[in-house]
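One protein chain omitted, others in place.
Note that the chains take the letters A, B and C in the order they are written out, and that residue 1 is the start of every chain.
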Amino acid sequence: MFSFKNDYSEGCHPRILEALSKANTDQQEGYGDDEYSNEARKLIMQQIQNTDAKIRFVSGGTQANAVVIAAALRPHESVISAESGHINIHEAGAIEATGHKIEFASTTDGKLSPALIEPLLVKAEDHHMVKPKLVYISNSTELGTVYRKAELETLSAFCRQNNLYLFCDGARLGAALTSPANDLTLADMASLCDVFYIGGTKNGALMGEAIVIMNDALKTDFEFHLKQRGALISKGRLIGIQFAEMFRDELFFEMAQHANKMAMKIAAALQQKGFRFVAEPESNQIFPILPNELIAKLEKHYGFYHWKKVDNNHTSIRLVTSWATDEKAVDEFVNML
Amino acid sequence: MFSFKNDYSEGCHPRILEALSKANTDQQEGYGDDEYSNEARKLIMQQIQNTDAKIRFVSGGTQANAVVIAAALRPHESVISAESGHINIHEAGAIEATGHKIEFASTTDGKLSPALIEPLLVKAEDHHMVKPKLVYISNSTELGTVYRKAELETLSAFCRQNNLYLFCDGARLGAALTSPANDLTLADMASLCDVFYIGGTKNGALMGEAIVIMNDALKTDFEFHLKQRGALISKGRLIGIQFAEMFRDELFFEMAQHANKMAMKIAAALQQKGFRFVAEPESNQIFPILPNELIAKLEKHYGFYHWKKVDNNHTSIRLVTSWATDEKAVDEFVNML
Amino acid sequence: MFSFKNDYSEGCHPRILEALSKANTDQQEGYGDDEYSNEARKLIMQQIQNTDAKIRFVSGGTQANAVVIAAALRPHESVISAESGHINIHEAGAIEATGHKIEFASTTDGKLSPALIEPLLVKAEDHHMVKPKLVYISNSTELGTVYRKAELETLSAFCRQNNLYLFCDGARLGAALTSPANDLTLADMASLCDVFYIGGTKNGALMGEAIVIMNDALKTDFEFHLKQRGALISKGRLIGIQFAEMFRDELFFEMAQHANKMAMKIAAALQQKGFRFVAEPESNQIFPILPNELIAKLEKHYGFYHWKKVDNNHTSIRLVTSWATDEKAVDEFVNML
Partner (left out) sequence: MFSFKNDYSEGCHPRILEALSKANTDQQEGYGDDEYSNEARKLIMQQIQNTDAKIRFVSGGTQANAVVIAAALRPHESVISAESGHINIHEAGAIEATGHKIEFASTTDGKLSPALIEPLLVKAEDHHMVKPKLVYISNSTELGTVYRKAELETLSAFCRQNNLYLFCDGARLGAALTSPANDLTLADMASLCDVFYIGGTKNGALMGEAIVIMNDALKTDFEFHLKQRGALISKGRLIGIQFAEMFRDELFFEMAQHANKMAMKIAAALQQKGFRFVAEPESNQIFPILPNELIAKLEKHYGFYHWKKVDNNHTSIRLVTSWATDEKAVDEFVNML
């Protein structure tokens, strides 16, 4: 049974294990002040072409989201998200647990735009309501779609005009930036967002996300927030070593590219057979709408999640590929369609 | 420069890296439902001789403390800790950030006892004050001391009489249970505490703590709390593999024993030279009081933290050894005294 | 300029001022343990025909909502509300500030029903999502509509089947229970809800709400929660005296009845002229849709809030009457239509 359930079913890229082995017996400072974390920071700064960023590594995405948002907001300030946003649905109330309301807009493709955000700003008339202050997006989105540069530029300009922070959840930023539909670079992300993170866990690392803070207002005392939310890792070298390895050359992007290529192969086959999708297949998560009998047949050999009932005979499913997805498995899957 | 700063300066035991490599390409369920985490749970249950425990793995100690305490308490309930407790001093207000007051007792050896707790219960007379509900201890303590079985039995009985949960922070539980002064087993920990955790990060793992919940009242919905606090690790296999490896045989205890042996060697040398200690040296953290000139001399070759000024000529320092501490470095250090 | 802006524009019923004067120099216990609060509790228990209720008085509605909800829920549990619910829109994130997510259903008349709640329960599949635990309604609703007995019975039964608490915000419970459309009694409220409150501020008191807790699980330690949220009033007699006066005879209901009667008079005139309403006018808040020129004309003489733009020529407005609304002002308003 081959699993297309998610992109964290396997361990990590062999080069990462090698890097961990090689560095293993060094004595290093704790809490992210080790040489490997410093090297990783330097490499990421080269990619974003900005040496003023504050970069800190944490162990997971929900944690990254909660720390960044709790650090950025005063108690009465709210977050604006897509209805489908991970923080709004799949984090068990992590943001609210830090005291903040999430306000959301419905969207068919998982992306936010000024037109979707504006009504939430208009509504917020006085101090009886929360005050919107941070816009949360993800790239790629929960539906696997990716932002175009023009879209992100428009959104970024809108946020700056309206005194809103723009925060991009990049749990799958690798897949986004290597999508065939993509025209953004890491440097664009850094110049357009106030803060974003680069996901390792879902792109071939054992674990770890790199939070990149661009806006000075969000840098102050950030380490206190990390510590307070349980996100300051004592053996920080574990994540530093991995990010240094991923950004020493093109490994980070190569892994994501492989994942996308595998997903696109499946998507192309599905499209050829005339199947529709919940959203345009653009990265390593695709959401085809299939007849229930076909789903039943596929489930005997492949693991994947049902997304939503479409009608009595059709259901959308989620297929996810990763850096480790074997092309042979993809080919066999395609043959079974 | 050899570091005695802490027990997380190095990577992990080579056997753990091997185990990670061996399991690396398997596809596994996420969020701790993988086969390795299941195996690790089974092995720990054998050690504690109880198959009803709920065992979940998280990435760090501050996180473990915050999740357990936030999950256990209603908003008006407080935690009782030693003044020196990690949650009270060194977690940047992580517990208060979940809404709970920490009340503390001063103690010279870092341990709590009924005599120290009782005044805090007497004081809590009505609903104008918080209601003490959970007693937080650590074993080993922040001063490297360890609980004796009789002490923990007394404390446990007292807590049960007074309707208080007993929670043991076991970031250094390995060092405690292999201390020459120790007469407790993991099974004792499980029968005397309502919940405790077994620290991996500070005892030879890359990262990870195993939370062991014994009291049924604390098991309900615990996974929700993990998720909400950013502690549910998607690639849970990373920690499962490590704990399985550490508890497959005696590796967990052997690593801790080595750390203790190295510390005891230094302690014996210091005692022989007539130096006193802040607290009895019992595990891998020791706190000798040394003349400032000797400290200055040692600092040229060894890394360690100053603990407290004792008088104009003396300061206490903290020396920490680990599973990876080279005995040669210890011998050289001793020779320099 | 006469104001139809709200039902807290005036002070209090003269009988309440008299009662305060008469009791003024007595020495009484603090924090709601005074004789007047005890009397008020007894009178309310007679009305609800249940002497097991726990009744506590607080100073305002937002406070009542936050204390009740924070006291009822564990951290990962959520509240279900109508989208228009006061807690969801007009409390500046007070509920989220206690750590809890509000999930909401869209509704045209401000009321919740099993059909609206069920999808939110179905969605909550596992511990990656919050766990719905409390249903929040208001009677009358934010749109002035009132629950029928059959509706509340159905809702109550549904909540009990699904292990959900039912909490009714009764800031305008007086207006609800004296609405021409009403067939509920205070005793019904008590038998169908787990907890509700009886609003004084918006029904002729100087200030104060009576929280009535029926479900034993919600009674435990409730005073701690009151104190922690700043809701335990030291000079509790202030509210006790007022509620005793309002429930000594029919004063509470008479004041509400007057408010409703005034609103119904306006509503009838509007209906006669063919104007439509956002929701059926059933209590002291009505929401007619008027031509913009008429609104402009009325605004020269009367204070009221614009509710929503309906089309380029029409806007809905909110008219609120109170225990103190002068019938002459109503008649003059009607004449101007």
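In this text, a contact is a pair of C-beta atoms (placed from the backbone, for glycine too) under 8 Å apart; a residue touches a chain by one contact, two chains touch by 3 or more.
None of these values were measured; they are calculated from a predicted model.
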Given the contact definition stated above, which residue among B:M129, B:A181 or B:L251 touches the chain not shown here? B:M129
Among B:M45, B:I89, B:I289 or B:V310, which one is in touch with the chain left out? B:I89
Of the residues C:L173, C:L206, C:M262 or C:L319, which one touches the chain left out of the display? C:L206
Where chain A meets the left-out chain, the residues are 70-71, 74-76, 98-99, 127-128, 130-131, 221, 223-228, 232
If the missing chain were put back, which residues of chain C would it touch? 2-3, 5-6, 8-12, 14, 17, 20-21, 23-30, 59-67, 91-94, 97-98, 201-202, 206-207, 224, 227-235, 237-238, 324
Listed in rising order, the chain B residues that touch the chain left out are 75-76, 78, 89-93, 96-102, 127-130
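Methods note: only the chains that are shown with their structure count from here on.
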Ranking chain pairs by how many C-beta pairs touch, which one is first? A-B
Between chain C and chain B, is it the same set of residue numbers doing the touching on each side, over half shared, or a different set? same
Chain A to chain B, mean C-alpha position gap in Å, rounds to 33
Where chain A and chain C are represented by their mean Cα positions, the distance between them in whole Å: 42
Multi-chain contacts in chain A: which residues touch at least two other chains? 91-93, 97-98
